[in-house]
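Okay, structure first, notes after.
Only one protein chain is missing from this complex, and each of the others stays in its spot.
This part shows chain A:
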Amino acid sequence: MIMDRLARALDDRLRLSPLTRRALAKVFPDHWSFMLGEIALYSLVALVLTGVFLTLFFDPSSADRVYHGSYAPLEGTTTSAAYASTMRLSWDVRAGLLIRQTHHWAALIFVAAILVHLVRIFFTGAFRKPREANWLVGVTMLMLALANGFTGYSMPDDLLSGLGLRIIVSVVESIPVVGSRLVSLGLGGEFPSDEMIPRLFVTHVLLVPAALVALVSVHLAMIVRQKHTQFPGPGRTEHNVVGSRLYPSYSLRSLALLAWVLAVLFALGGLVQINPVWLYGPFDPAQATSPAQPDWYVAWGDGALRLFPPWEIRLAGHLVPAPFFPGVVLGGVTFLALYAWPFLERWCTGDRRAHQLLDRPRDHPIRTGVGVTALTFFAVLVVAAGDDIIARLLRVPVYDVLNVLRVMVLVLPLLTGALAVLLARALRRSEATHLGDLTRADLRAARRPARADERTTADEPELPAPDRPGERIELWPDGEQWRWRYRNEPAGVAILGNRKAPTEREAADSARLAYPGVDHVMVPGPPPPPPHPVRAALRRWATTAIGASLLAAALRHRRRRRWGRNGPRPK
């Protein structure tokens, strides 16, 4: 009752109902892969919430501080204020360690979710026109996420983070001409400088998060404006979105996902130790931890630094040191390629049309091959970041592992990429729906290069509606309003328009937009209920029937065994 009146009062002043009516009925496609970006969003929510708590206790300063606290081994030692406050936060602030560990886990999952989301967008071609701008925003957010992960990791001023920061500083320093000046500008002096931690802090808690939140808003606003893509299917066209509505279905499911993300993060934060800074000890330029591995999302850079051979270039008395190539060039090329991909692909395929229907990975073998190649390459680099651990586990010399990985990082991506192209072609040319259905003949056929007619199938315009018999739009009055639905009798598909329309004309207009060229018919009243309850009832009947027959079979089997009718009793 109160909610009713509040809603009315707001509406009378802001005229929200026309907007809200459409917004609540917004349709989201029902496919799990559309939830990956949401996991990233909710990890960001967790990061902001836990991060605010942490800022209240963290002291971003490299001034000397004598540590007094519950962790006895360091009692009375002089460390930086940053390290001492991190120790206090972990040992003496109630729930401090839980929040700190949850924050760290949330950062790992945040980047992972962004990456998996990016992979989904890439392999399904969701970045194509009109969504190139949103791809650019997304790649920028990935970069910002990496930057914030690294600044956060470096702030506690423990030994491991100090090593990591020193490596990054060395990589920046390797940039020709400007490297040393960039480091000087960033740190306000040589590593380790007194300005370092305050600058990392303001970058980590203000600059990058502000940019991230702004870009997330842009990302979401563009999604709302452009609507979701969808996989091809019955009743799905380039002119509509088929799925469930924002309210009530997706609001509940999305909140459930938020709660899931928080549940997993708090479980990890509470139960799985991460970044135990007290074990590493405070930063000391003369000390190192071993083994030293970074967080997973910078491991590719660390792996590349390990694998790259000791090649340096001397140019007229100047030096281009080895870390420049695996550090700066690889990172730059990676992100440049990500930014450029939608435009590169359009340039190569000549496909300039707008796409609302997604590709499946098999529909575009070359893109799939390139993606698999890149993923394998980076996966080998991530593995290479643990070469010392692998060597220890396998009890082989670390340089043997290194040499094997050096070969693998060049060979394996090409092999997996070629395999991906082959499988995608085979799937596309055969009747198989899954990888497991492929026969040897399919694979042999896939070795032939693409035929000209295959290349054009992607560009084939949609079938005009008259060629698809059995389709129709049904319109009917529902009280004062009108509703419509799409019906394809032979395919057994009935899809309801997502909202009521105030006039018949408006209903017909939406239907015409969603299914251009499909005939409209007027029906007297609401059609029989959608097939879901029937299907559910059938399923229930089927389960009961199967259960009953299994039970009966079991009983009969037992009876038979007891009476020994069919031969001797088993022991």
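Here is the rule we go by: a contact is a pair of C-beta atoms (placed from the backbone, for glycine too) under 8 Å apart; a residue touches a chain by one contact, two chains touch by 3 or more; residues count from 1.
Criterion: contacts and distances are computed from a predicted model.
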{"item": "Hidden subunit of the complex - UniProt protein name among \"Sugar ABC transporter permease\", \"Copper-binding protein MbnP-like domain-containing protein\", \"Sigma-70 family RNA polymerase sigma factor\" or \"Cytochrome bc1 complex Rieske iron-sulfur subunit\"", "value": "\"Cytochrome bc1 complex Rieske iron-sulfur subunit\""}
{"item": "Touching residue (missing chain; options A:S17, A:S61, A:T289 or A:S430)", "value": "A:T289"}
{"item": "Residue, one of A:S43, A:T124 or A:N240, that touches the chain absent here", "value": "A:N240"}
{"item": "Absent-chain contact - pick from A:H68, A:R253 or A:R429", "value": "A:R253"}
{"item": "Residue touching the undisplayed chain, where the options are A:S33, A:S61, A:T77 or A:S184", "value": "A:S184"}
{"item": "Contact footprint on chain A, counting only the chain that is left out", "value": "25-27, 30, 94-95, 97-98, 101-102, 130, 163, 166-167, 169-171, 173-181, 183-186, 188-193, 226-227, 235, 238-245, 248-253, 255-260, 262-264, 266-271, 285-292, 302, 305-312, 318-323, 354, 356, 387-388, 398-399, 402, 485-486, 494-499, 510-511, 513-514, 530, 532, 536"}
